[in-house]
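The structure appears right after this line, and notes come after that.
Only one protein chain is missing; all other protein chains are in place.
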Amino acid sequence: MDNVIPLGWWGVPLAVLSGAIRAGTPFIFVSLGECLTEKSGRINLGLEGTLVMGAMSAYGISYLTGSPWLGVLVAGASGMVLGALHAWACSRPQVNDIAVGIALMVFGTGLAFYLGKPFVQPQAPGLPAIDFGWWSNHSQVRAALQVNALFFVGLVLAPLMRWALYNTRWGLAVRAAGDSADAAQSLGYRVDRIRLISTVIGGFLAGIGGAFLSLYFPGSWNEGLSSGQGLMAVALVIFARWDPILCFLASLLFGGASAIGPALQSVGITSGYYLFNAAPYVLTLLLMVATSSRRRLMKGTPGELGVGK
Amino acid sequence: MTYRYKSSRRSFIRAATAGAAGVLAYNWGVLNANAANEVIVGALYVGPKTDYGWNQAHAEGVATLKKAGIKVVEEERVPETIQVAKSMESMIKLDKVNLIFATSFGYWDQMLKTAEKFPNVQFLHAAPTVWKEGMPKNAGSYNGYIDEAQYISGIVAGHASKTGKLGFVGAKPYPASLRNINSFTLGARAVNPKATTQVIFTGDWVLPVKEAEAVNSLADQGIDVVTCHVDSPKVVVETAEKRGIFSCGYHMNQSVLAPKGYLTGAEWNWEKVYADYVQWLREGKQWPHLVRGGLKERIVRNSPYGNAVSEKARKQADAVRNKFITGDFVIYKGPIKDNTGKTVIAAGESHGQTDVGLESMNWLVDGVIGSTSG
Partner (left out) sequence: MVVFAGKWHAAANAASISAVAIVASMALFGVFLTLSGANPFGVFESIYRGAFGSWFAWQNTLQLAAPLMLTALCTALPARLGMIVIGGEGALIMGGIAAVAAALALPHAPASSVIAAMMLAGMVAGGIWVGLAGALRAYRGVNETISSLLLNYIAIALMNHLVTGPMRDPEMVNRPSSWHIGDANMIRSIPGMDVHWGLVFGLVACVAAFVLMYSTVFGFAARMVGGNVRAARTAGLPVPMLTITACIIGGAAAGLAGMVEVAAVHGRVSSSLVVGYGYTGILVAFIARQNPLAIVPTAALLGGINASSGLIQRTHDLPDATVLVMQGIIFLMILVSEPLFGRFALFQREPV
């Protein structure tokens, strides 16, 4: 083992940075997926189930076929199926999309646990990382700068999504469906179809987010893998005002926040641990309170959403 | 125009009554078969049986009973609420279970309540809970002094570590964990008196993301051997392997997960305890309400040494293990100071493993970086 110079207090920002990247990547994918879905006028609370299902299927496929990237693809596919199910259920009249989301959350999680039992023990090949710290002598810095390719996919996807939403006709259709279904229909858009596609893509991304959890960090499948990241992503999207780039940054923020606890303990700060855990939720709640208003919609809210109204 | 309903209230009542009658008839028809006088085991786990950790260790112990031809029913992921009592009752009433292993700490209260209701069934609790006079006679607890095995792990870790810095990922700072941490550290210090153990508590028993983060932070601090006390050490061991540091396992053998870095591990040997209980039950013997033991009683054991363990380490570890087995070794022998400088065990004092006082340990030994609060 080469140069392991203890970093002491420097360990904290380093841990937060690498933790932000590591723990934040699933948030990036799920929040971008949810952002798109919500932009088109639907809330998909079922992404928690999609995330878990994606994690399980990625791990299972990787174990069975030996190819982690195939696992990622299958995870995305399973997310698409769940997304399609959500879209179909919600397209029926009088069906409430939040309720469907909760139903899918239960179903997706249950299905993942059910099918995933045989995969808890075995080890599946994980996703490789790109080494960005080759220049450093410190093995810790090198380890911290090991970044997975999916992070970069997310990094590129966020501005791409933003550009597409505001500069393409497809993006216009999505936003129209989300802001006012009536107006969209009068423009000739088929609202249900737009929402279907958006929800399916959203599910695809959420599935990939799950694959990251089981194939890279923590890199293992078991039933405690998700601690509500899928649900948090919904709050995160609101926190980020439905802007894909802000979603990306907020994901890093939430990811870093979850890494802070262990990092602080490693330099000796141990009290108030649980209150720390509550910080991201309190922050989001405060932000929502500060920016919502009874009369006007929160700036950036898709009109059809029923949120912030 | 007047309206009439296509269906009438009367027809609905008729339909409902017919349905109810059908249900009652089915109930009357269900009879229970009477089973012969044999030992039927019921096991309850708080998590999944395949977690490579606490639950799997128990499941594997129970599996040896199955192999011996004993009928076993198992339930996993039983939450620590009233559901425990109901599950136990269901096992007793429907599966004719007469020996129950309740393998999670939080099952104690419900277990006692159920024990009072079914005096002919034996209830055993896998935790350092203490049976007292006045509690139902058909209840008891069993536990192992796994910290002896952690001591051995500590010796091996002390030899293997180049930086002298060890790490421990714990869930909550409760006595059994603190005891493990202390034994591990004392073992390492027997090799390297300057060794330190950094502790990180994740806050709960199954938090894979936090466990992985903890190992990363520990590795960032220059620690090169980690061990843990969480329900499923799989993540800790795998992450350690990814970071290229050594690991010592816990609960059961995780060497498959870390072929390069796995040194040894502190494992349970529940097979022995379960076989004993079945034996006692079959022979109708009075069994102890408190079953405890360590390496000597073969309730705990160490994993086989990994490739990275040096000859010297093996020799020393084996020597100490033999001393445990002959009963000559005491880990908690004074003078011992805790990590705030206070003397917790005075010079000349010696606490053997069976000392009940050790089961409410609330201090961390000198050399441990971390705190018992939070």
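In this document, chain identifiers A and B correspond to the written order of the chains, with residue numbering beginning at 1 in each.
Everything that follows uses one rule, which is that a residue touches a chain if its C-beta (ideal position, glycine included) is under 8 Å from a C-beta of that chain, and two chains touch if they have at least 3 such contacts.
Owing to the predicted nature of the structure, the values given are computational and were not obtained by experimental measurement.
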Chain not shown: contacting residue from B:Gln279, B:Ser310 or B:Ser360: B:Ser360
Residue of A:Phe132, A:Trp170 or A:Tyr274 touching the missing chain in the full complex: A:Tyr274
Interface with the unshown chain - residue positions in chain A: 43, 45, 49, 85, 89, 92-96, 98-100, 102-104, 106-115, 117, 228, 231, 234-235, 238, 272-275, 277-278, 281-282, 284-285, 288-289, 292-295, 297-298, 306-309
Sites on chain B contacted by the missing partner chain, in the whole complex: 1-7, 9, 12, 23, 26-27, 30, 48, 73-83, 86-87, 89-91, 93-95, 105-106, 109, 127-129, 172, 174-176, 203-204, 360, 362, 373-374
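Here, only the chains that are shown with their structure count from here on.
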Centre-to-centre distance between chain B and chain A (centres being mean Cα positions), rounded to whole Å: 34
Residue numbers on chain A that touch chain B, as the complex places them: 1, 4-8, 11, 14-15, 18-19, 22-23, 117-118, 120-121, 123, 139-140, 143-144, 213, 217-220, 222-225, 227, 258-259, 261-263, 265-268, 270-274, 277
Interface residues, chain B side, partner chain A - complex: 47-48, 50-52, 56, 77, 162-163, 165, 198-203, 206-214, 216-222, 224, 232, 234-235, 238-239, 242-245, 256-257, 369-371, 373-374
